[in-house]
Structures are given as structure tokens and as C-alpha cells.
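Note that one protein chain is taken out, while the other chains of the complex remain in position.
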Amino acid sequence: MTTIIERRAVGKPLDRKDGPLKVTGTARYAYEYRFDNPLYLFPVQSEVARGWITSIDATAAEAMPGVIAVLSHENTPRLADTSDREYAVLQSGEVAFRGQYVAAVLAQTLEIARYGASLVRVSYDEEPHDVELRADRTDLYAPATVNPGYPTDTQEGDFDLAFASAAVKFDETYTTPMEHHNPMEPHTTVALWQAGDLTLYESTQGAHWDAGTLAQVFGLDRDRVRIMARYVGGGFGCKTLHANTVLAALGAQVAEGSPVKFALTRQQMFCGVGYRTPTIQWIRLGASEDGRLTAISHDVVEQTAKTKEFAEQTAVATRTMYATQSRRTTHRLAALDVPAPSWMRAPGEAPGMFALESAMDEMAIRCGVDPIEFRIRNEPEIDAETGLPYSSRNLVACLREGARRFGWADRDPRPRVRQEGRWLTGTGVAASTFPVIRFSGSVARITCAGDGRYVVEIGAADIGTGTWTALTQIAADVLGAGTSDIDLRIGDTTLPEASVEGGSSGITSWGSAIVEAARVFRGRHGTSPTQGDQAQAAAPDNPQAQRYAMHAFGACFARARVDADTGEVRIPHMTGVFAAGKIINPKTARSQIIGGMTMGVGMALHEESLVDARFGHVMNHDFATYHIPANADAGQFDIAWIDEEDTHVNPMGSKGIGEIGIVGASAAIANAVYHATGIRVRDLPITPAKLVR
Amino acid sequence: MKTFRYDRAGDISGAIATLAKERTGVFLAGGTNLVDLMKLGVMQPDVLVDVRRLTSTEIQDLPDGGLRIGAAVTNSELAADRRVRSRYPVLSQAVLAGASGQLRNLATTGGNLLQRTRCVYFYDTTTPCNKREPDTGCSALEGFNFGHAIFGASRHCVATHPSDMAVAMTALDAVVRIQGPGGERELPITELHRLPGHEPQRDTTLEHAELITAVDLPPPGFASNSRYRKVRERASYAFALVSVAAALHVRDDVVRDARIALGGVAHKPWRARRAEDALRGQPAVEESFRAAAQAELEDAAPLRENAYKVTLAGNVMTRMLLDLSVS
Partner (left out) sequence: MGVEITLRADGRGYRIEVDPRTTLLDALREHLGIYGPKKGCDHGQCGACTILLDGMRVNSCLALAVAHDGAEITTAEGLAAGGELHPMQRSFIARDAFQCGYCTPGQILSAVGMVNEAQAGWPSQVTGDAADGEVPLTDEEISERMSGNLCRCGAYANIVPAIREAAEAGRFW
């Protein structure tokens, strides 16, 4: 048991604190701090996917008025630590993927820098490249672990035997394409190097993490690096440290005291700042006649970069979702001449649950059981992966409440029998899950500001997640103050250390630190502190995490309409019911969920990064050709929470909800499209071309 | 972007005279396609001659009952004009299916006609493209061509024209009014855009320094019974997989006349004359419509990834003609 905080502000749907700044366009994102005479940096990117630079001709660029310098591996300062090849920017002539930074122009204006970059001529000794992910490759290998440290393969019982003797069998392969995060704000850095101190205004999910890594890469004392990131225009996992930041810092070194501004173009967002690996997922299920799963296997093939391993944990959710005696999950990687993949909203769960929850739908149909009933019938007692009991698991309640709200009763399971005008209609359901993740190392500092007011400092991030407001609410409750009495400061490495915003871990990690700091503050200064009284603390480890498996669960429902003539798909309505412990702020939490589910619409229907194997890079590298949902693609969302009391997860009783929204969405949609059309699409995205008859 | 000289001429003749002397110059109107391409280095003009305020911003009634649309009329204004909406609904619908509200507020009639293909290889200066650089090859032929042509392509170029407005104007037999160094002339819109042949770098038949000054629509006739349908992957704000513009004249359950044009299928808006010929005199029933669509699609030459366009075009043509026959 963890002592749960008293909730007064927590649980209220407060308006965002950062609202007025954001709606007036006065919240300052990284590029938007004013400097006198900044310099602008524009990169030159490789036009081969593999090879060596043989020459760089920068004469035309250097001759252009306004160009200060052209950086390349021939003249750029040496980095102290190049062990992580992603950060070894302009350190050698080796090219590891198409689009890698091979030079950069520093100039007095953005227009001059960009045009100058187009005049730099790079020659290469080109080598054959390999960028194709296929399941039949003979060089697939098993990584030591899959992110963030799970076993690569797992096995319970004897899958082959159980599957062979199953009364009902299912055996299909699903694929998800490469996807790019595409936050609305591109990666942005403004770097200033002065007297050995590096200052960055950065669009990042983890200012402290970035600063620590940069210090290592540049061989600096940690306290010589300062990063500010108060407002960040979205991340979804890609706004961690990539080559662009290192390049900006190198530019600042060369610029000797002038600030260097570097924002990626949207085109450049498709290369080198992370992406979700494509996946090829082989799912086999065996069940008894009465629809009880006796065998589950989930074998994943996905890609990584030759230069840096990233192993997406695609089959991990399958280890915990359903009860069975025999289960096997495996992950195999193809190392390619590509940039490194990175975490993209619900890494592992998002692609993995598309496959599993589509397969569960297909299997339910095969067993003649309603898809909701099928899942309930296979609900586990304990977490098979760890052997531990769940701290709380209310998937069944989510399915049942969702069914009630959505109107699932009396659903005719037959596909392709409902038509309204030219629209075929159907409904689908899928389960969602996301683990409760806590990163250690976050520290909060509380200072009494007099008159019942407090300053609360922690280097946390708000990338649209609502951190500014949620942490204010938690601080208010643990300090016995009103939310307007809390002056929260986040997004700066001069503030106490904070873990990266990722893994839906923010509130758990940072909130716990604030709770602990308040406890220490009260212990030291009592309930009537004087101005200047201060306390600082890190969240203690949670021993409950060794005794319980901690996950949030949810159920996602979709209504699909498919045009009988064209195969165009519309999702006019989705329902999502989630059991995620206590909801800190229902207004911002609902936004997280509709945001995740809307991204799920994109995952299901639109998104696909197309790599042309002849060249090695993504060809559809802009918003006109890489489609994310537009306003007309988002329908109505009905979101509800199961009131779940979990005293084990953290002092707030909350579970992370930033990613669970996307997890079940794509399968719910695929299942609804099947119900509407009778066409089962196992390869995302579900485009009209795949449905038109 | 390469530097350029910005020139604002005082009148049309001056603009033409200026551009005639600048072989590497272009006209600038709304800029919504030109500036886009210049940022990527796809087009690198040395001179921009701004004509946005020179040609007419009016939509005038013509004595014969048609309309004259000034080249500087914005897409928004064109789509909102009550005469266009009631007499040539296919045109209003086509314009509204294109781009976004913001783009339609700046994009002009002239500029919309002259917009260039959105082929990803054309847009990427690091991949071979005969349209951008003759004799470097067509990367789409063996590449990603699910959005490319099923009619009229050549092995030099399989790109499609992206304008919705042009498709509707093609169905309406619009006439483009042009002024150039050689004087004024008129051109049926079907002769404005080219098929790629062995010169894909030439999108249109316009000579250098020729300026579109207006587009004339003939008297509506049965155009008031017309419609535009655009099929795309997203519900809005995306280019067409396939689009259809059609006008239908039915009397006594027999098709008297039809006008059909297809978008997203060729280097120019595709006037479906075979379908039109197949329809005249036929009973206004689904079988006739489907047969007419088949007649047009018989000679479609799909690429590796775009065979679905043939099915799609057939279905949409059939459905639209059916809807028009009962309205």
C-alpha cells in the first residue's frame, strides 16, 4: 500500500494554465527567443545511403555574401565521445544512411544559409545499400533485449504442441508500415556557446537527459550545459536527442558567441529524428471449441539501424493480455542502412496490439463468439509475464461499460449487411493496454514564497500533455494550497533533475517527486512555513512495483462507414473507456485520449512512410504526401473512465494515459471496416485502393 | 531558394514585355504553387513578374450567356459566386474540393491552371525526373506510382495534373484567353495542358511570357445538372486519387448529351470523349452508364501500383451519371 494523497484540486477538470499564452501565440517555443544578430544553420544531407565522402566543394557557398562558414568533417571540431554513432556528427566521411548530415552552412539569414547549402557539392564513394525489411531475410537476429529491457523471446508451456492440437486454429500475418511522428513543431535548437558554457533553447521531451548526453558527447562538465524547454510543440517520442541538436551545438562552437538557430524543415523531419519501425507480425492462436485460448504465438520481424540498435517491444503486450497455458513471443531485427528508429507513441503496444486485437477479432468470429465475450472469456487472473497479481486490472469493466455506451448489444455480427445510401457500415472493438512506467531520478524543490504561496521546481516537460496544469494540481493538494498559489517551474536544466517525458511516465515520476518533496517540506518546516523555507527530495523507489504488475487497460470501439463505390473510409464515432486509476485532470486527460485515438485513425487509415529502395530514403516526406488526420477525419469521441482505486502505483493513485489512446484504436477500426465490408485488411494503412471493388 | 529579382509591372503589356526579355523568369500570382516549388529548388526563376493585381478580378456575364472569369479571381471568389454555383455547379464543387480555405483565398484562376504535378520524384531534386531535368529518367515508372497516370503517359513521364478546377473546366469546354508577345489569342482548355510525350518538361502549350488573362465559360446549357466528385484517402485537404466532373442532359429517359472529364488519371485533365459518345442516345439507366465508363477505361494503361484507379474511375463515373440522371 502506498499512502494516497488527499485529492481536492486533483480530479478537477481545470483549464490549462498555459492556455492564455498558447491561444495568443505568446508562449515561446525554442525558435522564438529574440537575439541580436543570430546566425542560421542549414544542413547538407547525403545523397547516397552508404559510402564515404571523397570530396566536399564549398567554394560557391563560401563565396556567397552572408555565409559565415561551411562545416564538414574536414573542419568541424572533434567531439569528445563518438561512441554513439547517432551523435558522431561531421566527425568522419562515413555515410550510414541517405539524408545523413554531411555538411552545414552558417549564415546571417535563413534564406542565405538554405541557398548556400544547395550549392555545396559533395562527392561520394558509393557502396550498395540495403534498406528493405522482409521476413525471409537470412540475417535476422535476436537482440539481447527489447526496449526498455524486456526479454527478446518468451515461452510458456509448449506452443507447438498446444497449437497443433487446438480445436480452432488461426494463423495470419499482419504488417504495419514505417511511420513518422511529425509533431507540429519541427525539431528546433538555438545554441549559444560562450566561454565554455553551452546554452540551448531546445524542443525536447527531456531537457536534463539531453544535457547529460550532450555534456558527455562534447566532453563538458554537466553544469556547463543548460537547456531551456518551457514550451514544446509536440513530441510523441521523437523529441529526444538526435543528430540535429549536436549539429546545432557544433555550429555554435564555430560561431564563437553568436547564437545559432536551427529548425528542421518538415522534409528533414523524415530523416534522422526517429520513426516507428515497420513490422511484420505472425500471429497464431489456438482455442478450444468453447472459445478458450490454449495457444498464443506472436513472432515479430522489424528493423533497426546498423549504426544504432533500437528494438521495438512489439509483442510485449501479448505476454500479458490474455490467459493461456502455452504462449510464445519472439522479436527479430534486420539491421539496415537506415537512420535509427525511435520510440513513437506507445512503442511496442501500438503496432503489436493492432495485430493481436485484429487476430482476436478474427478468432472470435472463427469460434462463433462475440468479440467482447471472447476477450472476457480469456481474461487472466494474474500477469503471465511476471507471475505477479495485477495492482488493478479492469479491462472487463471497460469492455462492458464501453459496450453499453457504444450500443453493442444486439449487434448483428454478419459482415457487409448494413448499408445507408452509398455507405456500408460496421462496428468494431479492441482492447488497449499500457504499462505503468516510472523513471527514477526526478527531484522536486519546494520553496515557500510567503502568503501561502509556493514555488515548485522540477525539470519536467509539457509537450502538450498538460504537465503545467497537472503538476500544479498535485502540488496544490499536497501543500494544502490553492492552484493559484502554486508557481510551477518546469522545462529548464537549472531546475532540479527530471526524467524524460516518455512512457506515459511523467505524472508518476514527477508527481511522486513533488509528493515526497512536500512530505519532507512539511516535516522540516511544519504547516506555517516562512518565506524562503525550502525542501528538495527525489521520489523513493516503489517496492510495490516488485509485488504487482501495473498496467492501465481500456476498450476502444469504432463505427466505420465505407463507401461502396470507392472504398473511402470514415470513422464518424469512437468510444473509449479506460481504467487508469485516478485521473488527475479529466479535461486534459480526455484530450490525451482523443489525441491518441485520432492518431490511431491516422495509423489505421492514412500513415505510411514510403522508402524507395533504389535511393534509400522516404519519398513522401511532407504533409501533402504523408497523410495525418485532418479535422474532417476526426469524428465524435465518447470517452469515459472506470473509477479505479489503485493504492499501489504511486501516491496519486494514477496511471499514465498519454499513450493508451492509440493502442486499441487501429484494431478497432480494422475490425469495424471488416464488419462493414467483409474485407479483412491485415496491412496498414487501410486505404481505398485496398477496399475498392 | 535562389535569389531573384522581384518586378511589379504597371500593366499587362508591361509585364509581358518584361518577361519576354527574361528567359529564366516567370509570372507570380498567388504564389501558392510557385513559392512552394522555389523553396525546394524545383523551380529557380531569376525574375518574378508579379501579375496578381493586373488581370481582372471580376466574373463578368457574357452576352451569349456564358461567364468570363478574370485570371486574378481567387479560387474562393470563384467557388462562392452565385452564378457559378447555380449554372455550373461542377465548377464550384471542384474548386471547393481543392486545397484548403487558406490556399483558396490566395490561389488565382490563372495560377490554378498552371500548377504543376505533385509527383514525389518531381518534388525531390535528389531523384531523377525528366520533367524537372530532361533526360535524367522517370523515377516513378518503376517507383511509387499509385498516384500516377493511367492514360496518356509515356515512358518519359507518368505524372498527373493535380488541379480540380481544370477538370471541371475541361468538362465545361472552357476557353482560355491568353495575351503574349504575339498578341491575344484563345485556346480551348483541352489544348492548354499537354500529354508528356518526350517533352515532359513542358506542362502546357503556352509560350514563354504568355499570360492567361481570363477563362470563358460557354452558356451553361445543361451544365446546371453537373457535379464533381473527388476521391481521396483523407476526408479533406488531399490530392485526388481519381476525380470525375460530369454534366448530363436527359430527356424522356434518354441521354441527349453528356460531358465527362477525369482528374488524377493523366498529365492533363482527361476528357472522356469515348464515354460521352457511348452515352448519347442511350437509355438513362445504370447499364448504359457502366458501359460508357468501360468504353472510356478500355484503353487505360495502369502502372504497377495504380490499377485500382481503373476500378475507382469506373465506379465513380457510373455512380455520378446515375445520380445526375435522377436529379
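All chains are identified by letter, namely A and B, in their written order; residue positions are counted from 1 within each chain.
The working rule: contacts are C-beta pairs under 8 Å (C-beta built on N, C-alpha and C of every residue); 3 or more make two chains touch, one makes a residue touch a chain.
Treat the numbers as computed from the prediction; the structure is a model and nothing was measured.
Asker: Consider the whole complex, including the chain that is not shown, and state which of A:Tyr231, A:Tyr322, A:Phe406 or A:Phe615 touches that chain.
Answerer: With A:Tyr231, A:Tyr322, A:Phe406 or A:Phe615 as choices, the missing chain is touched by A:Tyr231.
Asker: Mind listing the subunit A residues that contact the chain we can't see here?
Answerer: Considering the whole complex, subunit A reaches the absent chain at 15-16, 18-29, 31-32, 34, 109-112, 115, 181-186, 231-234, 236, 263, 265-266, 463-466, 587-588, 590-592, 594-599, 622-624, 628-637.
Asker: For review purposes, identify every residue of subunit B that touches the missing chain, sorted by number.
Answerer: On the subunit B side, contact with the omitted chain comes from 1, 3-6, 8, 28, 31-32, 35-36, 38-39, 48, 50, 52, 76, 79-80, 82, 85-86, 89, 92-93, 96-97, 99-103, 105-106, 235-237.
Here is the rule we go by: only the chains that are shown with their structure count from here on.
Asker: Calculate how many whole Å lie between the centre of subunit A and the centre of subunit B, each centre taken as the average of the chain's C-alpha atoms.
Answerer: Between these chains, centre-to-centre, one finds 40 Å.
Asker: Tell me, which parts of subunit A touch subunit B in their complex?
Answerer: It is residues 47, 111, 114-115, 118, 267, 422, 565-568, 570, 605-606, 610, 612, 614-615, 619-622, 624-625, 627, 629-633, 685, 687-689, 692-693 of subunit A that touch subunit B.
Asker: Which residues, counting only subunit B, touch subunit A once they are in their complex?
Answerer: 1-3, 40-41, 118, 120-121, 123-124, 126-127, 139, 142-144, 146, 231-239, 241, 308, 311-312, 315-316, 318-319
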